[in-house]
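Note that one protein chain is taken out, while the other chains of the complex remain in position.
This part shows subunit A:
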Amino acid sequence: MLDTIIEGAVAFMLIAGGAFAFIGSLGLTHLKDFYMRLHGPSKTTTLGVGFTLIGSLIYFSREDGPVIQELLITIFAFITAPVSAHMLAKSALHHKLKPDPRTRGNPVELESDKPRHTIEEAPQGNSPLP
């Protein structure tokens, strides 16, 4: 009886993990602009990985006693994913990627106020690269 419950839990975790990972990837291909595509991998896929790891944690805990490493991996994945998403968004803003026309709000970061230098006509001295 207990075995059935544990196996059911493991199966549920694996299916949920797979489904979330798949939906996250689907978002990566289907959404319209870079900023929207960022939402899929940063949240959904991370949760997919989390669910899969917890499924594996339950399975191996029953086989050979409690396993804690996988819980740690899950926690670290959840700590690092937002940081990488933030860096991706930051670099997209830096390159002034155009958001989808439906996007409201007009951040200063995306306004193209100054004409940007190409590498050849960049001013001499230690000014930053364009």
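Going forward, a contact is a pair of C-beta atoms (placed from the backbone, for glycine too) under 8 Å apart; a residue touches a chain by one contact, two chains touch by 3 or more; residues count from 1.
Going forward, contacts and distances are computed from a predicted model.
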item	value
Protein name, per the UniProt record, of whichever chain is missing from view ("Na+/H+ antiporter subunit E", "Ribulose bisphosphate carboxylase large chain", "Manganese/zinc/iron transport system permease protein" or "Oxidoreductase")	"Na+/H+ antiporter subunit E"
Those residues of subunit A which, in the complete complex, touch the missing chain	20, 23-24, 26-27, 30-33, 35-36, 38-40, 42-44, 46-47, 67-69, 72, 78-79, 81-83, 85-86, 89-90, 92-93, 99-100, 102-107, 109-110
